[in-house]
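We show some of the complex, not the whole, and keep each chain where it was.
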Amino acid sequence: MKLVTAIIKPFKLDEVRKAVSDIGVQGLTVTEVRGFGRQRGHTEIYRGAEYVVEFVPKTKIEVAVTDAMLESVIEAIQTSAHTGKVGDGKIFVFALTQVVRIRTGERDASAI
Amino acid sequence: MIKRSKGLLLLMSALCAPLAHADQLTAPALVSADKLSAGDTAWMLTSTALVLMMCVPGLALFYGGMVRKKNVLATLMQSFGCTCVVTILWWLIGYSWAFTPGNRFIGSSARALFGGMTYIHDDAGGKLTVSHLAPTIPESVYAMFQMTFAIITPALIAGAFADRMKFSAMLIFLSAWSLIVYAPIAHMVWEPTGWLNAAGVLDYAGGTVVHINAGVAGLASCLVLGKRLGYGREAMPPHNLTLTLIGASLLWVGWFGFNAGSATAADGRAGMAMLATQMATGAAALGWMFAEWFSKGKPSVLGIASGAVAGLVAITPASGYVAPSAAVVIGLSAGVVCYFAATSLKHLFGYDDSLDAFGVHGIGGILGALLTGVFASKEISGVDGSLLTQAKGVLTTVVYGFVVSYALLVVIDKLVGLRVTEEQEREGLDISLHGESIE
């Protein structure tokens, strides 16, 4: 099993969620994050004091998937989160050694 | 000041037994209840409520929105705490020192604990005391109205030492300051026996007594306390300008009580003062906004709000003396001048006047006090202004206020310490001083 983590542009969240649901993903977890990268932040000025806000708001999505589904999920995220402009974000894939569903105690594949 | 109701009083005195004219009083006096004007009293009761609203929640929010989230409650606490402490001090002795006849520098103790300030029920004759400075309203109302001025003035200083002063030390400082600095200056400028008043210094609603006074005390305190931890290195953006805008708006609304209330009557002079206040505020807000827009490329909420306050400050001494068009000029210059004061001056000299108590209130107050000398209209006020005389008032306040404030702070620092520890400052005053935080 793998955990697919994607850092995307916030306003893309709904599209991505739909995209992965469509290919059978049952659940995912979302975190508001701030990103630093090629995409530039902005400058704020308060009474003459300038603050360069290097970080841009991003949304992080985590989806646990079976190895079988991995590629299609990556595919779905990449196309739905894509705008072609700098700052579209990244997808990171990790190996999951175990998954447990708290409610039932089910483990691994059946717990996803 | 001779009141609108004079005509009516004359009419009545023509009928009733002749009675001394309220406006001949030179000290608080017991008068018959029917000497009062219900209209004037109604407006002064209202003005008092408006000026209290300027401090809490007005000023509290104006400042609270500008600090970092970890210090917002501590900042609100400064205004609120100041309100409570000065209330007690004013009753104790402040009012008496400021507004009873005395020597050239300070009043008497005749009204300590508001002693002698009375209201006698109609059943027992229907008499009450009035102040010689406002003969058509109860003295209780005048004392309350002036109390709200005494409350907001020290609260303004807090803008300069935000985020780093101990709450305990602040209470001690503001208390001492209220008695040793505010009361005497108020006496000198506003009470007929005060020498600046005698010298003809014009200060309709407190440009000198309130704003210059608070501004220089602020400058003194940020010099004594030093900069905030990480100042210049770490970002310290205002955490919530929504609060600041609410605060600025309530200051604006409340300021009508401050300036038009200073007529101590509901008359044409009060109307002129209110109109001048509005014109100057609108002009100043636009002045600051456009100055910033041109120099930095964007008009900001903090900018337009600060400009409005700068205009309110500058028109304070002039309102009641100047015509609406003169008010526009005063406001516009205040907006532009204070913009540069707040954005450049402190970076130039490198002191950390955190929320620009000096940059806005000090500079704006001085500008307004001087321009009052230039624009005062004899038609409206019955007197001519003099730049020189005004300068005398400004100088006195700047020197006295700065020196005494500085000394007070140094002494208190020795005694109890003014500044929080580095850990406390880092963690934020809300949690470290008050054990609270906002979500």
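As written, the chain order gives the labels A and B, with residue 1 at the start of each chain.
The rule we apply is simple: contacts are C-beta pairs under 8 Å (C-beta built on N, C-alpha and C of every residue); 3 or more make two chains touch, one makes a residue touch a chain.
Quick caveat: nothing in here was measured; it's all calculated off a predicted structure.
Q: How would the full complex read if you wrote each label with its copy number?
A: When all copies are included, the complex reads A x3, B x3.
In this section, only the chains that are shown with their structure count from here on.
Q: So what's the Cα centroid distance for chain A and chain B, whole Å?
A: Their C-alpha centroids are separated by 53 Å.
Q: Under the stated contact criterion, what part of chain A meets chain B in this complex?
A: Those in contact with chain B are residues 44-49, 51, 53.
Q: Write out the stretch or stretches of chain B touching chain A in their complex.
A: Of all residues in chain B, those touching chain A are 235-238, 296, 298, 300, 302-303, 306, 342-344, 347, 356.
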